[in-house]
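Only one protein chain is missing; all other protein chains are in place.
Residue numbering begins at 1 within each chain, and the chains themselves are lettered A and B in the order written.
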Amino acid sequence: MQDFSYVNAQTLSEAVALLDENGEKARILAGGTDLIVNVREARRDVDLMIDVKSIPEVNVLDYDANTGLTLGAAVECYKIYAVDAICDAYPGLIDATKIIGGTAIQGRAGVGGNLCNASPAADCIPPLIVLNATCVIAGPNGERELPVEQFCTAPGQTALEKGEMLVSLKIPAPASNSSSFYLRFIPRNEMDIAVVGAGASVTLDDAKQTIVSARIALAAVAPTPLFAQDASASLVGREVSEAAIDDAAEAAQAIARPISDMRGTAEQRTHLVGVLTRRALNGAIQRIRD
Amino acid sequence: MARKSHVQTTINGETVEFLCESRQSLLEVLRDELYLTGAKEGCNNGNCGACSVILDGRLVNSCLVLGVETEGKSVETIEGLAEPDKLHPIQDAFLENAALQCGICTPGFIMSAKALLDSNPNPTEHEIRYWLAGNLCRCTGYDKIVKAVMDAAKETSA
Partner (left out) sequence: MTEKKEYKVIGTRPIRHDGVDKVTGRALYGADFQMTGLLHGRVLRSPHAHARIVSIDTSRAEAYPGVKGVATAQDLPDAEDRIADLGEGAVNLKYLCDNILASDKVLYKGHAVAAVAATSPHIAEEACTLIDVEYEVLPPVLEVRQAMEADAPLLHETLKTTSMGETADEPSNVASHIQHQLGDPEKGFAEADIVVERDFVTGTVHQGYIEPHNATAHFNQDGQLTIWCSTQGAFTVREQVAEILQYPISKIKVVPMEIGGGFGGKISVYIKPVAALLAKKTGKPVKVLMNRADVFEGTGPTPASYVRVKMGATKEGKITAAEAYLAFEAGAYPGAPVGPGAMCIFAPYNIENVIIDGYDVVVNKPKTAPYRAPGAPNAAFGSESVVDEIAEKLGIDPLEIRLRNGAKEGDRRADGPVHPRIGCIETVETAKAHPHYTAPNGQKHHGRGVASGYWFNIGLESSVTINVNADGTINLIEGSTDIGGTRSSIAMQAAEVLGIPAESVNPSVVDTNSVGYTAVTGGSRTTYATGYAAYEAAQDVKRKMIARAAKLWEVDEDNVQFADGEFSCINGKEEQISFRDLCGRLGQTGGPVVGSGTVNPGGAGGAYATHIVDVAVDEETGKVEILRYTAVQDAGRAIHPSYVEGQIQGGAVQGIGWALNEEYIYNDEGTMTNASFLDYRMPTCLDLPMIDAVIVEVPNPGHPYGVRGVGEVPIVPPMAAIANAIYDAIGIRMTELPMSPDRLLKAMGKI
């Protein structure tokens, strides 16, 4: 493993200043479950790791039924699913936090790190997209916000500019008669990277029959996680039915541009987009009706 | 040569000081600097659980923690589990159930099981299998490990 320096930053401004000074070879260390492996296996060239876990703003975990969730970028998965109110409000996000790595990984890895690692197969990103999450970003010129679906730009690449870091994610409070669901396909039952992942959020009318709004997002079928805009829009105003869900699944398949690799073939992935989109939508709808 | 940092931490209840390079993982520090070789390296990327330790009360893979990150923290390893004259009930259950063959994964499984029973004293078989899925064993087929953890749960929650 290459040699590098380590700084335990105490404030946002300290971390931002270090990032700004050191450029591309400085990386934020949160859970480290991707970063340490990437450096060890020489997939990232890093000469400074900036530990942000002592910075208060990245450790915020605050849920309010009216204003929604503020999720600090370094909050570990296990802390998120330990809060019942968050589990009730954002079950799709919880689905993802419970399947990232194993239990030991969930003790270190967080949603923010999963996003910043910008893997096309990241489990947390589709739920963040379907839940309308916003990224709060700090940089040399202050803070800015960005919709989460615009955050990843390529495998391992993000919209963060020089000197910028992710501080937190803001997720709006869930509407009534809404729920969310995330699932992935893996050949084993745990410890794998998604061959395909699909997240859905759905809002129904008061009779729980008609779809008021829906959002669908996919993982591992393109260079970045995808918001399936047309598939989502196709559901609005339709009665919950097999036909409506099949149409959305087909529209989702249409935007998938998967590759073949050691985790799955392109044909398998395109096929699975249909299967998982249906299962994610049905799962979210079932949760609303339960 | 890479520069070393001074780190003070608590390991199995004792204050410990060590020098390490930033690139040395907690696993490397435990094994190569402190000679606590109970935590094993099976994959060095978080996929086998043989290096499992408990960091500030939470199960982690020590290969995915930097030694320098443990400043001021508390680490529990397999070496600290038994009392001087008495094994921990999970250790007893592993022996009584013949839940190990080669034994290389055993320290990781026991630490993982301890973290489970600390947070969920009465897990179902499925909950045990879900929790332990990050620990690979290639010898046993897991049958006797799962049974040992079920037995230990009965023992500790009785």
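Criterion: contacts are C-beta pairs under 8 Å (C-beta built on N, C-alpha and C of every residue); 3 or more make two chains touch, one makes a residue touch a chain.
A quick note: this is a predicted structure, and the numbers were derived from the prediction, not measured.
Visitor: So which of A:M1, A:L61, A:A173 or A:V212 would be touching the chain we can't see?
Guide: A:M1
Visitor: Among the options B:L26, B:I54, B:V68 or B:C105, which residue touches the chain absent from this view?
Guide: Checking the options B:L26, B:I54, B:V68 or B:C105, the one contacting the hidden chain is B:C105.
Visitor: Suppose we count only contacts with the excluded chain; which residues of chain B make the list?
Guide: Within chain B, the residues touching the omitted chain are 1-2, 21, 23-24, 31-32, 35-45, 47-48, 50, 77-79, 81-82, 87, 91, 94-98, 100-107, 110, 128-130, 132-147.
Visitor: List every residue of chain A that touches the chain not included in the displayed model.
Guide: 1-3, 185, 187-193, 195, 261-265, 267-268, 270-272, 275
In this text, only the chains that are shown with their structure count from here on.
Visitor: How many angstrom lie between the CA centroids of chain A and chain B, rounded to a whole number?
Guide: A distance of 29 Å separates the two centres.
Visitor: Residues of chain A touching chain B in their complex?
Guide: For this pair, the touching residues of chain A are 1-6, 8, 29, 31-33, 36-37, 39-41, 49, 51, 53, 76, 78, 101-105, 107-108, 189-191.
Visitor: Using the touch definition from the top, list the residues of chain B that touch chain A in their complex.
Guide: My answer: residues 2-3, 5, 21-23, 25, 44-47, 49, 52, 55, 58-61, 63-66, 68-69, 71, 112, 115-116, 130-135.
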